[in-house]
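The structure appears below as structure tokens.
One protein chain omitted, others in place.
Right, chain A next:
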Amino acid sequence: MEVKLFAILAEQLGDQVHLKVSEPITADKIKQAMVAQFPQTMGVIKDSMVAVNQTFVTTEQFQAQQVNEIALIPPVSGG
């Protein structure tokens, strides 16, 4: 599935990457798939959040059909 990237992750890898994640989809699985495919992002991913359908998720589980949009959110720094 396509995963949107932002900030330092987007700078390193572009605006999105394709990751293989098995159902049920969870934040941990997405982060693990990201680190497996792009080990250089481990440090940032450790501190990143995951958003599914533009909402932060932690332990929630999703089937692929429920997911319109996944994003990895590195530590934010607005304001």
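Here, a residue touches a chain if its C-beta (ideal position, glycine included) is under 8 Å from a C-beta of that chain, and two chains touch if they have at least 3 such contacts; residues count from 1.
Note that in this section contacts and distances are computed from a predicted model.
Taken from the listed names "Branched-chain amino acid ABC transporter permease", "Molybdenum cofactor biosynthesis protein E", "Putative tricarboxylic transport membrane protein" or "ATP-binding cassette domain-containing protein", the protein name that UniProt assigns to the chain not shown is "Molybdenum cofactor biosynthesis protein E".
When you scan A:Ala7, A:Val35 or A:Val67 for touch with the missing chain, the hit is A:Ala7. For chain A, the residues in touch with the chain missing from this view are 4, 6-8, 10-11, 51, 54-56, 71, 73-79.
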